[in-house]
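My questions will all concern the structure given below.
For this depiction, one protein chain was excluded, whereas all remaining protein chains were kept in their positions.
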Amino acid sequence: MSADSVQSLIDQLHDEAEMDRPNDLTPDVGIVMGSDSDLPTMAGGKGKRPGAYAALADELGFEEQTNYTDAPESRFTFETFVCSAHRTPELMYAYAETAADRGIDVIIAGAGGKSADLPNMTASIAYPLPVIGVPVQEKSVDSVIGMPQGAPITAVDAGKSFNAALSAVQILARQHDELRDRLVSYHEGLQTEVGEASRDLHELGTPGFKREHWDE
Amino acid sequence: MSADSVQSLIDQLHDEAEMDRPNDLTPDVGIVMGSDSDLPTMAGGKGKRPGAYAALADELGFEEQTNYTDAPESRFTFETFVCSAHRTPELMYAYAETAADRGIDVIIAGAGGKSADLPNMTASIAYPLPVIGVPVQEKSVDSVIGMPQGAPITAVDAGKSFNAALSAVQILARQHDELRDRLVSYHEGLQTEVGEASRDLHELGTPGFKREHWDE
Amino acid sequence: MSADSVQSLIDQLHDEAEMDRPNDLTPDVGIVMGSDSDLPTMAGGKGKRPGAYAALADELGFEEQTNYTDAPESRFTFETFVCSAHRTPELMYAYAETAADRGIDVIIAGAGGKSADLPNMTASIAYPLPVIGVPVQEKSVDSVIGMPQGAPITAVDAGKSFNAALSAVQILARQHDELRDRLVSYHEGLQTEVGEASRDLHELGTPGFKREHWDE
Amino acid sequence: MSADSVQSLIDQLHDEAEMDRPNDLTPDVGIVMGSDSDLPTMAGGKGKRPGAYAALADELGFEEQTNYTDAPESRFTFETFVCSAHRTPELMYAYAETAADRGIDVIIAGAGGKSADLPNMTASIAYPLPVIGVPVQEKSVDSVIGMPQGAPITAVDAGKSFNAALSAVQILARQHDELRDRLVSYHEGLQTEVGEASRDLHELGTPGFKREHWDE
Amino acid sequence: MSADSVQSLIDQLHDEAEMDRPNDLTPDVGIVMGSDSDLPTMAGGKGKRPGAYAALADELGFEEQTNYTDAPESRFTFETFVCSAHRTPELMYAYAETAADRGIDVIIAGAGGKSADLPNMTASIAYPLPVIGVPVQEKSVDSVIGMPQGAPITAVDAGKSFNAALSAVQILARQHDELRDRLVSYHEGLQTEVGEASRDLHELGTPGFKREHWDE
Amino acid sequence: MSADSVQSLIDQLHDEAEMDRPNDLTPDVGIVMGSDSDLPTMAGGKGKRPGAYAALADELGFEEQTNYTDAPESRFTFETFVCSAHRTPELMYAYAETAADRGIDVIIAGAGGKSADLPNMTASIAYPLPVIGVPVQEKSVDSVIGMPQGAPITAVDAGKSFNAALSAVQILARQHDELRDRLVSYHEGLQTEVGEASRDLHELGTPGFKREHWDE
Amino acid sequence: MSADSVQSLIDQLHDEAEMDRPNDLTPDVGIVMGSDSDLPTMAGGKGKRPGAYAALADELGFEEQTNYTDAPESRFTFETFVCSAHRTPELMYAYAETAADRGIDVIIAGAGGKSADLPNMTASIAYPLPVIGVPVQEKSVDSVIGMPQGAPITAVDAGKSFNAALSAVQILARQHDELRDRLVSYHEGLQTEVGEASRDLHELGTPGFKREHWDE
Partner (left out) sequence: MSADSVQSLIDQLHDEAEMDRPNDLTPDVGIVMGSDSDLPTMAGGKGKRPGAYAALADELGFEEQTNYTDAPESRFTFETFVCSAHRTPELMYAYAETAADRGIDVIIAGAGGKSADLPNMTASIAYPLPVIGVPVQEKSVDSVIGMPQGAPITAVDAGKSFNAALSAVQILARQHDELRDRLVSYHEGLQTEVGEASRDLHELGTPGFKREHWDE
């Protein structure tokens, strides 16, 4: 039996699943994490590198949908939930079970610790929806990646929820050329940075580059 | 949605949970494993060391209960199921959820692979029933033991379901002096073996001991 | 400069890329591996578990396309190549560079050893096509999964090319309901096996199950 | 031969064991640790997460018994000792040997370092009393968990003495429904926190949640 | 297709390769790294130990060449570039492919992360030019060193680009006695430091040495 | 309380300790191991390399003493016992506690598994007698070597009880020049083997050496 | 003091060093290994992959020189010795100390075990001659690669003496175009194999390739 605050979320998920909303008004990507202490890794901040939130919202033009029946203007959206596999198994179960009916196309699931069960269990229950696992810590990699034959999950490297978001959009881009273009455009920005750093380092020489680019 | 063979087990577990059978006619220990390929580790055989089955049935006088409504004569019994966390999450959920109502006192849950989620998920769902996790492989240890704060599980070493059974009976022995005596008696047998090997090795000398005890 | 046998493949890939074939006549999934010694892991056999070939061809009804201009009858197909990152970097480059134009929707790339660069380099060059990396050995996991921010790849567990194929089809199933149904149907088969093993183990009891199911 | 300060403790333990005190006036849980430098891990503080002390005293209503013959008012109590396996092996021996006679029902034993022998030796000597091992450091896990067949111990994850206390109370709850209720009540509190964080994160959206809940 | 800033570097490298400059006016050692964030490891600074730059420029009298057609006065020179294997595979390819024609004799290639592909791919493409790999982090060692049979690379320990530079000069010294002398002279300096520390520690005694040499 | 076979050994050890036998009639080296399954590692055989027995008895002229009151003719002797830390803690305690009084000068203690407590506990109890720990398996190394400050043990590499015996005799050789000579003589034999193999390999060439020395 | 068989080798090495033989009559590559049990890894055979011997003698046209004053006809040669760092430190010292004077240009040094000191010590003593270390076992990698700053060594992956030979010849090829050509020619052979396997696998399809190329 779940606490009230959990049960109301479970009920809401089931209600939404029965609404049969048109796909372009539901979130395309669902982000779940085992604890709100995983948020810095999943969304950036508190000294962590940029996360899935930055990739989706800042680089690729997605908006976060915070109300299932009131979609943002953007065509492409995502939603975010906390679901603890070990403290709220019923909530995790409900999220995974209703995801397809709620219109989600890809799930990004992150968890930390050595028993990072959320991504795996979500992938098992939400099957055949694709789930991309994010090991929140290095020690979570084995637990996330080690699914048995017949139970698919794919995973990114520890802490790299940013890349998980890119991978999720690569999946969506199979159907949406607009997203393919956004991915390419993001990539050109990345390359430009490398090219400029390379030319500066080469032409200024190592001491010159340090003087120019380092604070010290 | 689960396949028929799974659904019928789930239904049966829920039916049994509602029967409200007297505790001395229900299994005391529930053994679950992620796959029947874990059986050699959980029960011995196929080149594996003796397992939980041997500890319970051979050393401590438990009987295996194979029909919920038809208990064996022994006062102390256990039952055995396969529940795959990743292939049959609903079955796992149903087993853990009904365990207390079905009269189980301790669960021994074994799983292999790097994502050995069965013991953890069972402990989370069956809480506050005590669950002893058995990592079926060395690489399963981290996944089994690494539960977050607030979600208790205890674990034995990789492959040592025999010890998990001893630990389960140590728990039951808090209430049943008879079981305490059986544990002590088992232990004396163990000690006698060590004592005799030690005396033989010491008194025969190393070459003498090898001649006497080794086949080669 | 590449050896003749390699150069002719490179030329062929570029020729095919320029043909602009309709998408339903080109392979949906491209499987590449670093060496033909990876074939047992990527396709099963020689003591290895079933691989991507078995998942696609046996479980999900795909056909292998061995001639680019002569597609098999099935709507869903895959192709297979060997591309060594370290011995034939030009071939790897050409495969990844032409993949999208050759109509590939998802690439499954497997490599062994500690420097398993093929999946990563393929993902970098074929970007934004989704690439699923298969570490052929346990020691290949780190090298496959460890891509830097901005360079997405997702990976399955060591040796599990079977699951990589399921994941690839999960991606394709976003657009093809037919594939979603095949994935569900495969899964029901899996569950039935677990359900039957669980009932047998429970009802026959451990010794009975061993007698019935074990050879020894 | 032991130093005086150690010998007087050993003598006291043996004296208490002979007192034959009624079980509801003796400590239910005995906590031992290899060094007082393990106290932050075993009891919380100095930057460590909450420990066994917090679980028992703050969450589950146990009182610490500091005088064997003068029990606190609470029905459920625990006691705490330092016993170094390597510096005071006689004290460790005496504690484990007298534990059952002193009325202890479960021992929680924590030790750090790579040779974390205290939990194992305590479990071997106090047998068949259940002992829950707490590896004080990550590097202590192997040493604590690796007991040979026939010598049972169960262990929690590194540093998680809080969970060890929950597990100990799960054992006691087999006999005391009052403790089962306290465990359930503690768990509802945990779930409520997750449910509220999940709703907040979902409805405020990621940037809103950060503004509301993060200090930065 | 590469971003402009990258493409102009690629074009420049190919142009330089066709110039056929005399070997004593081209860089002897080419240093490439996967990101300018590797510069502290490859060149020292920001809390990192002295790197390849210090070894070449400070200890062994090399000058950094920052303009291909305008060589410094020193006979022995090196150049430095950033080439990301995963973000700019075309640039990496172009650098490695043109290195021999641009007059480079040895390449030092450093990369970090678990997928440290730059050294390996550079060695594969620049073959048969010798490439010395520098794993920028401990976790990069496996990826750098693990090349398959037939694809040679040699590597130094994690972070030791200083030693990679010494090794590169050991290779050049096969042809240039002048460099052999510089290596020997550098080594004598090293030995003198050890000899003086040893005498001081021995003769002052441990407390005397601490007083003399430690700040505290 | 110990089983009879164990108790009689404990009594015997205490009796012998009180005999006050002259040192040249008592064993110089005491070998203890956690189980007779460790004997192949501690004494050689069953596919294991030569062990402590071979080093002492075959290479250095020690005899095994199997009866405390009836010493062999050789001046230098050793004895062998099985003492399980986890199954017979009282026997381990008695052996370590009486060792000095029984005339032992050095103890070699070997144990396997991840909780290899015998060497550590023996060193703690027998202190200040020197104890050389032998990790019987690779996974035993950490547990054997990891003693806390103030509790000395020294250890050899996993499985190398042969070297432990050499180290034990190096200790005894501080007092006995005869043993120093035996150690030197053993070493010359070792060197001769290397010298001859080196000359053969060099002069026959690799194929010639293989033909001469390899069976295949 | 060394055994006679070792001393005569030491003397011989010093004698040869004083002969001042012309460089084209002395071995170009010196191969040393810690034990003749390393020969399968260093030279192939006994189930090991092809080694340095195969690379030099079979692929690159070197001859093995077995008599210092009687060079083979080939311009490029190598020699082979066993030098144990731990059993014959004087021999190791003599080999490294005389290598340059004996006309060696590059040393390939292989050793196994966790204390694989031979490559490191050889590199330290033979400095500034380049030394390529071969860790004979996976567990030898750390010991071989981990040299401190100022003491250069480069290493190949565990067991890959074949690649060490290629790397050694890459060094020699700086001065000898003939060797550069041989390296390129060897590489074309490698590529041809990959190209042919790739075409076969692609065109025959997976089952067809298995039928054609696998024995089973």
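Should a chain be cited, it is by its letter among A, B, C, D, E, F and G, assigned in written order, with residues numbered from 1 in that chain.
Quick note on the criterion: contacts are C-beta pairs under 8 Å (C-beta built on N, C-alpha and C of every residue); 3 or more make two chains touch, one makes a residue touch a chain.
Small disclaimer: the values here were computed from a predicted structure and weren't measured.
Engineer: Have a look at G:50, G:89 or G:208 and name the one touching the chain we're not showing.
Structural biologist: From the options G:50, G:89 or G:208, the contact with the absent chain belongs to G:89.
Engineer: Touch as defined at the start, partner being the missing chain; which of G:144, G:165, G:179 or G:194 qualifies?
Structural biologist: Once the missing chain is taken into account, the touching residue is G:144.
Engineer: With the full complex in mind, choose from G:27, G:113 or G:130 the residue touching the hidden chain.
Structural biologist: Of the listed residues, the one touching the omitted chain is G:113.
Engineer: Tell me where the left-out chain touches chain F, residue by residue.
Structural biologist: Residues in contact with the chain left out: 49-50, 105, 127-130, 132, 141, 145-147, 149-157, 160, 162-164, 166-167, 170-175, 180, 183-184, 186-187, 190.
Engineer: Would you write out the residues of chain D that touch the absent chain, in ascending order?
Structural biologist: 2-9, 35-36, 39, 43, 45-46, 53, 57, 64, 66-67, 79-84, 87-88, 91, 114
Engineer: Across the whole complex, list the residues on chain E that are touched by the chain not included here.
Structural biologist: 157, 187-192, 194-199, 201-206, 208-210, 213-214, 216
Everything below uses one rule, namely that only the chains that are shown with their structure count from here on.
Engineer: Which one, E-G, D-F or A-B, has the same contacts as A-C for more than half of its contact pairs?
Structural biologist: E-G
Engineer: Just curious, how far off is chain F from chain C if you go by their C-alpha centres, in Å?
Structural biologist: Computed from C-alpha means, the inter-chain centre distance equals 53 Å.
Engineer: When the centre of a chain is set as the mean of its C-alpha atoms, what distance in Å lies between chain F and chain G?
Structural biologist: 38
Engineer: With centres defined as the mean C-alpha position, give me the chain B-chain D separation in Å.
Structural biologist: Going by mean C-alpha positions, chain B sits 23 Å from chain D.
Engineer: Could you list which residues of chain B touch at least two other chains?
Structural biologist: Where chain B meets two or more other chains at a single residue, that happens at 35, 84, 87, 114, 145-147, 150-151, 157, 187, 190.
Engineer: Could you draw the chains as nodes, link the ones that touch, and say if you get a line, ring, star, complete or other?
Structural biologist: It is other, because the touches fit no line, ring, star or complete pattern.
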